[in-house]
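My questions all concern the structure below.
Only one protein chain is missing; all other protein chains are in place.
And then subunit A:
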Amino acid sequence: MAPAETGPSISAVVAAVLGLLCLLNTGQCDEQVPLLMWTSEGVSVPHQSSPVAGHIIGQQQLAFYLEKALDIGPRNVVLFFQDKLSIEDFTLYGGVFGNKQDSVFPNLEGALRAASSPLVLPSVAWPASSAVIGQLQDQLDTSPLYMDPETLSQLRLNASSPALLVFRLPYSIGADLLSAKEVLSGNDEVIGQVLSIMKSQSVPYTAIYTGLRPSRESVSLSTETVPGGGRSLLQARGGYREREREQERQRKMNERAGIYAPVEFKKEDRTCLLLWAKSLSVSILRSGRWEDHDLTSSTFGEGAQLQLHGSACDKDKGRLVLNYENVLGHRSFKLIFAMSQRLHKVSARRWFTLDSVQLEYDGIKATFNGSRSIYAPAEYSYRCESVTNFRWPLLIPRSSKDPSNQWRVSFEDFQIQGFNVTGSDFSYASDCSGFFSPGIWMGLMTSLLLVLVLTYGLHMIMQLCTMDRFDDPKGPAISVPQTE
């Protein structure tokens, strides 16, 4: 039974894009991921020179290292690819301060010690490290197999044919450091299991342990100023500034990772309907309390497997149906966007409107009308920072008795297009907020009125002149007698 490929593979193109992103976000280019490589017991490979301390390995150099290792060493590669990894994880949890009993990497350390010449690259530049699968794929000329220990035990490996086995290891983003320790300990157990299975199969292998992205900002290369000037090497961890900065880093990385494609509905291979939002959430009022459910991760991004059954698109009408399961206790839950376009004679233009947003669950339909405020010319897409039914509402419940009165729907940074879609990108976005807000217009009108009044006043004052009919410059000066 051959294990199936699961999960996406990061190609070199994505790495290049990430590298470009890294370049554009200057100041964040100093992120590295460590990489450990060793061979199985009993296999001797010539020692590769470790990099100079502080040197950051780029993509080319990493390729060179891998090539050299795979030319001579075994061509069965076991890659442990952790979601996040930094050198600080080893410092914190590796028991390096004389407390070896607290280390969470016993299996890893044992393997490194048993290997003949392990290679440790402490700083591989971040976009390069995420491309390591692609590089290995190129060099071994085989596609990666995503596995876990159970599937590995069923696989029969051959020493002569190359194989690339990838084990994805998680890294949770827990707010407290304890959960990271547990996760790393669990990952080390997985490493131990895999290595023992490989040993039982007596196939020589090359093992690599690295991360997809760094788990935290590099301490030594931080250029952020601190009052008092610089950081001391023995500065205690867990200070409030440290925590703040870490949270900032996590947030930025998550945000950057939140660049995803819009929801696309294709009809006959042509994209017809497009929807994007930064966040999407629904809430229901149950027994006096609002219960929320965030649908962003199940709608957008690579991990979401969104079904669009029931969607349809036409020249004049479009209907986008998002199907979910297990939302707020309802087994099947649908979010339906109904759009239509028509020619309006007065403006001599085709406009499209989002007629309704409907929630369908357990046979109940909760409908919100959106045609009053959500409209745009038919050639363009509609975009709004906040589309909700409770905060500056653009969605109105259909009637006062409609079930939608118990629901709250909120879209952040919402963009939708139902007609005239070319390619798979949005057209120009007609924003819901114009250049001048109503308040600005009112202020301008009143100011204009006051300026007119001022103009008129100035006109009157400037036409006052001193009376000079009886002026006689050559005559005697006026004298006003003091006495009668």
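One rule holds for everything that comes next: contacts are C-beta pairs under 8 Å (C-beta built on N, C-alpha and C of every residue); 3 or more make two chains touch, one makes a residue touch a chain; residues count from 1.
Please note the rule applied: contacts and distances are computed from a predicted model.
Trainee: Missing chain, UniProt name, options "V-type proton ATPase 21 kDa proteolipid subunit c''", "C1GALT1-specific chaperone 1", "glyoxylate reductase (NADP(+))" or "Large ribosomal subunit protein mL39": which is it?
Mentor: Of the names offered in "V-type proton ATPase 21 kDa proteolipid subunit c''", "C1GALT1-specific chaperone 1", "glyoxylate reductase (NADP(+))" or "Large ribosomal subunit protein mL39", the absent chain's UniProt record gives "V-type proton ATPase 21 kDa proteolipid subunit c''".
Trainee: Write down which of A:309, A:345, A:459 or A:474 is the residue touching the left-out chain.
Mentor: In the full complex, the listed residue that touches the missing chain is A:459.
Trainee: Provide the residue numbers of subunit A that touch the chain removed from this figure.
Mentor: Touching the missing chain: residues 347, 349, 372, 377, 393, 396, 430, 434-435, 438, 441-442, 445-446, 449, 451, 453, 455, 458-459, 462-463, 465, 468.
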